[in-house]
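Here the complex is missing one protein chain, while the rest keep their positions.
Going in written order, the chains are labelled A and B, and every chain counts its residues from 1.
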Amino acid sequence: MLTYVLRTLVKMAITLVVIVSLVFFATRLSGNPVDFVLGEGITREDRELLIAYYGLDASIGTQYWRYLASVFSGEFGLSFLERRPVSQIVLGRAWPSLKLLLSAVSFTLIVSVPLGILAAIYRTSIVGSVVMVIAFLGYAVPAFIIGILLVLIFGYTLNWLPVIGDGSALHFIMPTLAISGMLVAAITRFTRNAMLDVLSQDYMRTARAKGLPEWIVILKHGLRNASITLLSVIGLQIAGLAAAGSVVVEAIFAWPGIGDLLVRSAILRDYPVLQFGVLSVAIVVIVINATVDIAYAYADPRIRLAKG
Amino acid sequence: MTDVTQTSSSRGTPFHIPMWSDANWIVRIALLVGLALIVVALAAPLIAPFDPNDQSLISRLRPPLGFERYKDGFFLGTDELGRDILSRCIYGLRLTFALALAGSIIGLLIGGTLGLLAGIAGGVLEDLVMGMVDIQIAIPFTLIALLILAVMGSSLDVMILVLGVYGWEQYARIVRAEVKKLIQMPFVEAAQAAGATPLRIAFRHILPNVVSPIVVQFTLNFSNIVILESTLSFLGLGVQPPTATLGSMVGIGRDYLPTAPWIVLVPAAAILLLTFAVQILGDWLRDKADVRLRTR
């Protein structure tokens, strides 16, 4: 198990280095901030002046080396636009995003695991079909449409819920619903399918033959075994949501989150913010993944043994 | 998708092509809807009453039939430039269909192949593939899309590439996980013992058994791509105007939701129908393809 953990750690480190490098070169390949925000309608000489001021005139190799050096010294630089440390900018945005993510994940698990089990058990009846149709709605409507419709209904028309920012518990309701739509649909389906796989296994028949009540059979044997498959899927989905963030939902609810920050800094080519932001998100995602991997390995003896 | 029609699974249970008679009413509806959408998409130039890009600035934002200020002939209303919503939806459906299909297939090919390789070969190759998967998962996709579009320019070809890159890692992970599970199953070990080549094992014994999760993933991926394309339009990164896709109509038109909701609701309904059909059919195929369920 120790070697497994070590292996995972080394893998994480490599992944992070590759990601940082990829982002570094890809962003520079795609243009510089002077061409996106700072340099509209200025003379060529002034453009050069700004490029030099922001240290963008050095060769890309030198810039990369400087960047790596600064990363190892714990200095991640200043935003080109805001001129404050990127760590301050990104960390200020991370907590609101994390809160929303937790809220969405909790909501999703509470709703979709029971729904998925229901849909599996009542696969052939109307209950199963209805559940799946409801779940699929979350998949078929873009989050921003759900978001704007919620805003118009519960904010504009009914005045029940606040729409701007993350000030109170009430502020979480609509963004959570908007962001969870797709996740609920996905987890419900995966739960259903994992349960279906499990329900037909031999050990289920054995359990039933032992005369255990059906709900115990389902929860104890069924869900436990299905959860192995589910675990990886849920982990993947959560990691995906953490990474893709919810730029769209954040924009609609003026949520001071990291998705919005990353897309904005990417559009404006604010490299330092982008690099640190991507790095932070990547660390979170990788940690989630590693946790899931370890849990998965723990839950499934074959993999645990295989990995030694 | 040829896997579905494999004549036998590794366990030797014959597989039969799903039939109309097997389908319950929801599946039947989905089949009909799907068929209708395909026909509409294919026949777009014949069906659409107007050129989807023809503007009429003096009749902008006209509502659909049955509402005040309705403009004759424009059944579903006009958009912010006076273009016919119905025609744009029809052409938009065609393009959305094409983009989502191309994107899903590319993703499946990339991810499925890599996942299969990783699962069977193991070792360094597996580490490499899974490393790539980890990287892909850890970088926000909108960012990847944005950078690809910035470097390669925004055209339909590039958009297909972007959508194709999306989701490959999910296929890869799922296929690899299934393969690793299967490879230790008695029937695979038996085949190995019988001297079957890895290639034969992959195609003959493993592939048919990962069909079920792949089908589900494919349908999810298809819907995801439709939504993703819409999200890119929301961010100003979608297909270039005036070209219509269902997603871009929703993404760009969202500002009109309070004032001229038909601009958004009509294409949103079309997206709903499309993803509905795809996913219900996906679920059904999956259930049919599942050996164990069928024999139960």
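Going forward, a residue touches a chain if its C-beta (ideal position, glycine included) is under 8 Å from a C-beta of that chain, and two chains touch if they have at least 3 such contacts.
As a convention for this text, contacts and distances are computed from a predicted model.
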### Message
I want to check something: the complex is missing a chain, and I'd like its UniProt protein name from "Phenylacetate-CoA oxygenase subunit PaaC", "Probable septum site-determining protein MinC", "Peptide/nickel transport system substrate-binding protein" or "Cbb3-type cytochrome c oxidase subunit I".
### Response
"Peptide/nickel transport system substrate-binding protein"
### Query
Which listed residue (A:Phe25, A:Trp65, A:Trp95 or A:Trp160) would be found touching the missing chain in the intact complex?
A:Trp160
### Query
Quick one: which of A:Val151, A:Ile258 or A:Val285 touches the chain that's been left out?
A:Val151
## Note on the structure
Residue list for chain A contacting the dropped chain reads 31, 35-47, 49-50, 52-53, 78-79, 81-84, 89, 92, 148, 151-152, 155-156, 158-165, 168, 170, 251-254, 256, 260, 264, 267-268
### Query
Mind pulling the chain B residues that touch the left-out chain?
55, 57-58, 60-61, 80-82, 150, 154, 235-237, 240-242, 252, 254-260
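Basically, only the chains that are shown with their structure count from here on.
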### Summary
Interface with chain A, chain B side, in the complex: residues 24, 26, 127, 131, 134-135, 137-143, 146-147, 150-151, 170, 173, 177, 180-181, 184, 212-213, 216, 220, 223-224, 227, 230-231, 234-235, 247, 250-251, 254, 257-258, 264, 268, 271-272, 274-276, 279-280, 283, 286-287, 290, 292-293, 296
### Query
For chain A, which residues are in contact with chain B within the complex?
11, 14-15, 18-19, 22-23, 26-27, 29-31, 123-124, 129, 132-133, 136-137, 139-145, 148-149, 152, 156, 182, 186, 189, 193, 196-197, 200-201, 232, 236, 239-240, 243-245, 247-248, 259, 262-263, 266-267, 274, 278, 281-282, 285-286, 289, 302-303, 306
